[in-house]
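Note that one protein chain of the assembly has been removed; the remaining protein chains are unaltered in position.
For subunit A:
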Amino acid sequence: MWNSLAFRLWRAAYLRAVSSAFATVPLYRETWALRGRTDPVLVPGKTGTGGGALPADEVHRRLVDTAPLAGGSTEPDPARGLAGLLGHATERRSHRLVVVVDSDVARPPTGLPRGSRGCVLHPDAATAAGDEPVLREIVDTLRRGERVLAVGEAKNLDMLSAELPAELPPPDRVPHHRIDRPGGGPFGLLHDPLLGYLGVLRECGRLHVDRRHVYVRETPGGLAFTVLDRTSPRLVDVLIGGGVPGEVHACPKHASPVIDT
């Protein structure tokens, strides 16, 4: 594996997330105590099915049980993790306006670099008449000669570009990739409606995991993702895209974890 100290820290963060979820979150307590899990095994003799990973639709159905006993939000944030990945997702370091064009994202991304603002545009609104405030904001920003970054499904980004006046420079764009529908480069973000942004396609052509905030492990059910820094809803070992088989290894160029599906 990549740099062993970094791997050990990454792994330690994951083990803390598992331990905490087992001790305080009903969904994981029920699943792992009564059925079991692997890597790590928490109840001797119980290894469960699929290594203890849970399909995303089951987690979504039981979101109320993903809040810890102490209480917390049960609302997922599909824009989670975007800000931390933008640095690797585009060549330009910052944009005045970051627009997420996705029907699953309801709230703008937070934690953007100073001077950047985030907003959300529903794909249906992108094709509506020109009185949509977000569209007006995009046009005004482009007219001022400032940069706009559009993030979303490729077809939604195409729709947005078609709606903008032809005389304006096009916004930069970073398409979403789904784990079960990987796209080509050179840029892209691995996105899931439940877990948010999980990784980024870098110039080496590999899908890099957001290792500061996300852990991924191989299970019999497919690649299982864990959001490391979100306490509620707690999302641990979630099989996204219906469970896609894959491998986790080190990028030879960047020495950080990448996934191959």
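As a working rule, a residue touches a chain if its C-beta (ideal position, glycine included) is under 8 Å from a C-beta of that chain, and two chains touch if they have at least 3 such contacts; residues count from 1.
We take it that contacts and distances are computed from a predicted model.
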Next on the checklist: When one chain of this assembly is omitted, its UniProt record names it as which of these: "ABC transporter permease", "GNAT family N-acetyltransferase", "Acetolactate synthase" or "Iron uptake protein"?
Outcome noted: "GNAT family N-acetyltransferase"
Next on the checklist: Considering the complete complex, identify which of A:Arg11, A:Arg29 or A:Arg96 is in touch with the unshown chain.
Outcome noted: A:Arg29
Checklist outcome for this item: Residues of subunit A touching the missing chain are 22-24, 26, 29-30, 33-34, 43-44, 68-71
